[in-house]
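Moving on to subunit A:
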Amino acid sequence: MMLGEITPSLIALILGIIFGTQLDYKLTKGMIILLISFSIVASLLFGVFTFTYSIYGGYIAPGIGFSMPLITATIGIIIGKLLKG
Partner candidate 1 sequence: MTSTETFYEKLKKWLDSFITGSGYTSITTGYITGELQFLLFIIVLSVFFRLFSIPLAIILLIFTTVFALYFSPVIKDVEKENMNDLNRVLYWMVIYFAIIIAITLWGG
Partner candidate 2 sequence: MIESISNLWSIPLLVIIPMLTAIIVNFLYDKAIKPIAISSAIVILIISIISPYGYHWFCGHPALNPETLTFTFNPNIFGYKLSLEFIFGPLQHIMIFISSLILLFCVILSTIGLTKHQGPYIALLFLLFMSSAIVIMVNDLYHLWIAVEIGSLIVVGVAAASGTSISHKAALKYGLFSAISGAGLAVSLALILGLTGFANISDAIMYLKQFNIGEMSTVLYIAFGFFVLSWMYAGGLAPIHPLKSEVYGASYPHATTLLQAQSKLMLVAIGIIMLRLFGMLPFVKEVMIFLSVITMMIGVIMALIQIDFRWIIAYLIISHSGFVTLGIGLGTYEGLIGGIFQAVNDIIYMTILLLCCEALFYFGGKTSTKEAYGIAKKSPFIATATILGAIAASGIPPFNGFQSEIILIQACLKEGFPEIAVLILMVSVTTFIALLRGIYRIFLKPPELQSYDDSNVDLPKVLIIGIIIFIVLSIIIGIYPDIVLRFIIPVVKEVLSI
Partner candidate 3 sequence: MEELKGKRGIIALIALIIITIGFLSSLIKLTGRVNPGISEVYNALAYLVAPNNLATWVYDWRGFDTLLETAVIYVGGLVSALAIGRGVVQMKKCKQESPVTSKPLEFRTESLTVILKYLGIPASILLLSYGIMVVTGSSTSGGGGFQCGVIMTSGYLLAAILYGKDTPIKFGKRFIIGIGAIGLGGYALLGLPGYLVTGYWQYNIGADVWGLAPSILHIIFGDPFRLSLILKEGVFYSTPGIIPLINIAEAFNVIGAIGLIYFAFLYGWSDEGE
């Protein structure tokens, strides 16, 4: 596993926090659950290319890869929103 597979997720988290602070909407618990579950489904759909072998790309099952940055970005947006209050 190389560093290049982790850095994008971290960057996505930071970018998510930056843009999350611009949200002007009261997030309910249900909305948070909805967002995270949607993002997990979406990250399966946009799965990473399996040639970049990693924990979340190709190792769980051949041909299945989660696109981690999508999930971390959503989490980042939620964190950013909560930070701003």
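By definition in this document, contacts are C-beta pairs under 8 Å (C-beta built on N, C-alpha and C of every residue); 3 or more make two chains touch, one makes a residue touch a chain; residues count from 1.
Quick note on selection: all candidates are chains of the complex that A comes from, given by their letters.
Just so it is clear, the model here is predicted, and its values are computed rather than measured.
Asker: So subunit A is shown by itself and the numbered options are 1, 2 or 3; which of them touches it within this complex?
Answerer: So the chain touching subunit A in this assembly is 3.
Asker: What part of subunit A is in contact with candidate 3 in the complex they form?
Answerer: Residues of subunit A touching candidate 3: 2-5, 7-9, 11-12, 15-16, 19, 22-25, 31, 34-35, 38-39, 42-43, 46, 48-49, 51-53, 67, 69-70, 73-74, 76-77.
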